[in-house]
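With one protein chain withheld, the remaining protein chains of the complex are depicted in position.
As written, the chain order gives the labels A and B, with residue 1 at the start of each chain.
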Amino acid sequence: MYGKGLRQLSIATVAALAVSLSLVFFYAPLDADQGFIQKIFYLHVPLAIVALLGFIAGGVFAVAHLRSDEGRWDAYSYVSIHMSVIFGVAVLVTGSIWAKASWGHWWVWDEPTLVSFLIVFLMYATYYPFRYAIEDRDRQARYASVFAVTAGAFVPLNFMAVRLAESLVHPRVFATTGGGLPGSMMLTFLLSLTAIGLLWVTLVKFELTAKSASGQLKRLRRALDAPPAGGRPRVAPEVS
Amino acid sequence: MTPTRAAFAAILGKDLRTELRTLQSLPAMALFAVTTFVIFRFGLDRTALSGSLAAGVLWATLLFAAVLGINRLFVSERGEGGFDAIRLAPIDRTALFAAKAAALLVYLLVLELIAVPVFALFFLDSAAALGPLVAVLLLADVGLAATGTLISSMAVNSRARDLLAPLVLLPLVVPLMIAATGASEPLLAAGGPAYDRFGTWLGVLALYDLIFLLVGYAVFDFLLED
Partner (left out) sequence: MPALPLDEAGKYVAGAYVVFVVLIVVYVAIMAAKLQRIERELRELAAFAEARASGDQAAGVREEVGA
């Protein structure tokens, strides 16, 4: 039952988002260097961290799928990657806005984390054309899991390589998280991170529930010997 | 010789002998590389290259030529039932991965044997950089062979396989390209080869090779399951 606990989770997410937004705008102090612009940090960085963790989760679920050959792990992996790609769009757009506000350009190659993230995003965006090009459903699921595992191994390597490529002349554009953050900012950041994390989990559960409902519907239709519904053939994984 | 090792040798031998007899991939790859160099000459409006431009042109061309070979790597297996044969044989299926990766490595080395001297002829002042460049080429080729074989084995079973392999492969080899060009750029500097962070980049290449050889070894069995 995927929908179980979805209401509590949603309430918790809304509460966390409300609290963190309040903290961002009413509690966190203004940054000395960047001023009000720095407030984007509380949105952009948690989105990025959660998206990356989501990709890793997709890889872990893929490993479980390969070992157990159970369909639900494949569904978890698919939805995790799907959600992280969507969050990835948000990361890139908010990052671009931050770059424009800080440096006057909508894109900068100087920020190694943003560039690494772009490459990771491009890698996972190929998951869909790749998946849908394979017709046999079982094979599609297995290959998708192999892709998710390979891409998971790729992520840390990519961040390392891009960071090394970074010319030591250009300073980091965005404030570093962790070291140097005053307590009030750290608290706000951690709460934002929690809120975005909860949002990710809630939306993933939401999507899994919808998929599960569709799957049950198909099952019911088959059991009743009813004629198949119209519409395009679904290739995305079914959850039963 | 264990049956797995014998299978490895047999598949590798078959591939190399087939390529030697039919010359399907290699001439095309080499010709493509040389023509691309000419296109770059006109596209960039330059007759001499050094530093980052030289590294970029060289590695981008080698990568795209490699994709030509990667697209064709498993075509015979798919057409002639090679996958089924491996599934039935009482050996470690990873022998197929190892043999194909080794074959691709050989193709890449032969490609570079032709393309790199031509590149030097077209664009470089001196051949001094070519010696140390060999180390970079070798390490990068191993990584390219590992990921290329992995992606190719999946793409061959899909629709639009010629499109899929480059699409998925290109982001995957970005770290490899970063390291290869990072090491090559100082080597190809105008004043003579320099070795800025040469060891670091070679280390990154070696790490990339290790990781993707391991990943390939770990997942290849699942790819062959029916």
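Assume a residue touches a chain if its C-beta (ideal position, glycine included) is under 8 Å from a C-beta of that chain, and two chains touch if they have at least 3 such contacts.
What you see is a predicted model; the values in this text were computed from it and never measured.
**Q** Would you list the chains present here that the left-out chain is in contact with?
**A** A
**Q** Using the touch definition from the top, which of A:Ala12, A:Leu53, A:Ile97 or A:Met186 touches the missing chain?
**A** Considering all chains, including the one not shown, the answer is A:Ile97.
**Q** In the complete complex, the non-displayed chain touches which residues of subunit A?
**A** With respect to the unshown chain, the touching residues of subunit A are 33-37, 39-40, 43-44, 47, 86, 89-90, 93-94, 97-98, 100-102, 199, 203, 206-207, 210, 213-214, 217, 220-221, 224, 226, 229, 231.
We take it that only the chains that are shown with their structure count from here on.
**Q** Can you check how far apart subunit A and subunit B are, centre to centre, with Cα atoms defining each centre and the answer in Å?
**A** 31
**Q** Considering the complex alone, what residue numbers of subunit B touch subunit A?
**A** For subunit B paired with subunit A, touching residues are 147, 150, 154-155, 157-161, 164, 167-168, 171-172, 174-175, 178-179, 182, 197, 200-201, 204, 207-208, 211-212, 215, 218-219, 222-223, 225.
**Q** Please name which positions on subunit A make contact with subunit B in the complex.
**A** It is residues 66, 119, 122-123, 126, 129-130, 133-135, 139, 142-143, 145-147, 149-151, 153-154, 157-158, 160-162, 164-165 of subunit A that touch subunit B.
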